[in-house]
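What you see is the complex with one protein chain gone and the rest in place.
Now for chain A:
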């Protein structure tokens, strides 16, 4: 019976992985302490593989390149050194982490596979052993046995197909902890098979059971039990989580983009994976350039207040007192930065709209220059172009407007010229209008729309105060952290609705005029 799964990432019953996990936790905690004065909560890592395991090296290389690219364009020479140190430590840590994780992942898969094979072959063994060992003493059994053979064959086939459909799936994510339900199911199957073997060994092999029909019925009962365990697996693993029980609010910490989702009963780590899948196609792409207030607005935060302490040298009291005094004084001071912010925003809006208008007009005009060649028309072969050439031909007229618009909305890192050309070619091929072509650029789309490097972020960290194998409960809050931002997830239980009925007779709808006029004559 195949209740194991090819899902990777749980370390299962092995001392080695447990110790490595503890070690990792300690290192995690240490690292978080050094970074931000930790809360002492558990922080475990989720890796989301979109590609097979062997690509770990190359993707880490990509991440490193990504980081290097960002740091070299943004920071100056001196800070580059410190950031590069961070990078090195992080990469070293990643390398250290991934090795035990791979082993544990493989271990889990291997155990599951052997258990599955064992449970699949057991009924066959039950059926084959008596004829092999004591054929002469065996009573022949007629049509009843044949019927049972057929049923065993088909049930095994159904079991095989069912487990293939349910469990042999490409793993979506590598989770930090054992999936509890899955482990329990595997234990159940193991116990089942072992107890059947025990009975078989004592009652049938030792006693050299004569009646073959009894043996066949024994094997059939095992297959039935395995089918029921499969049914249990379907219900526990797939169906239980479908009915919505909780509403999750997911907020991105950097710019406040938020969404609400409904989920059923799941453990925290599985919910985390589910949320990440939704994140990539619901949330607009994270654009670090759009975060801060313009410099001109914030530049004038000059304190201008110096606080002198007279009297006792009680340093701690004084420092808090001082800072409080400075803050209070700064708050009372007349501050006009909101004005500047407002005008800056209005100006920016205006500029964006103007550029957008120019872009739309340019694109509309560009699209009028080409048209699809109809079959009946005969044209000079030199004039006929394929989509790529057509795109290149009209790109020049809109390139400048596009570039200016992208720069104003700070989207230019996401769209290279090549990508724009490709999109143009795509739109031309499918007879899309200029508006459809522009849809991609006028609004920031979800992360999955952009080039692979941007969204193939593998490393997410799940930060939670509760153990991540716990089920969801009302009021749980956890974090999904990336390097530059994090998603804050809070849970609320869906309320219990009390629905009552009220019968309305269709004939009871009656109306009267209700006019009150007073006329002066």
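One rule holds for everything that comes next: contacts are C-beta pairs under 8 Å (C-beta built on N, C-alpha and C of every residue); 3 or more make two chains touch, one makes a residue touch a chain; residues count from 1.
Everything below uses one rule, namely that contacts and distances are computed from a predicted model.
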Protein name, per the UniProt record, of whichever chain is missing from view ("Nicalin", "Tax1-binding protein 3", "Serine/threonine-protein phosphatase with EF-hands" or "Cytosolic iron-sulfur assembly component 2B"): "Tax1-binding protein 3"
Residue, one of A:336, A:380, A:500 or A:519, that touches the chain absent here: A:519
Hidden partner chain, residues of chain A it touches: 512-521
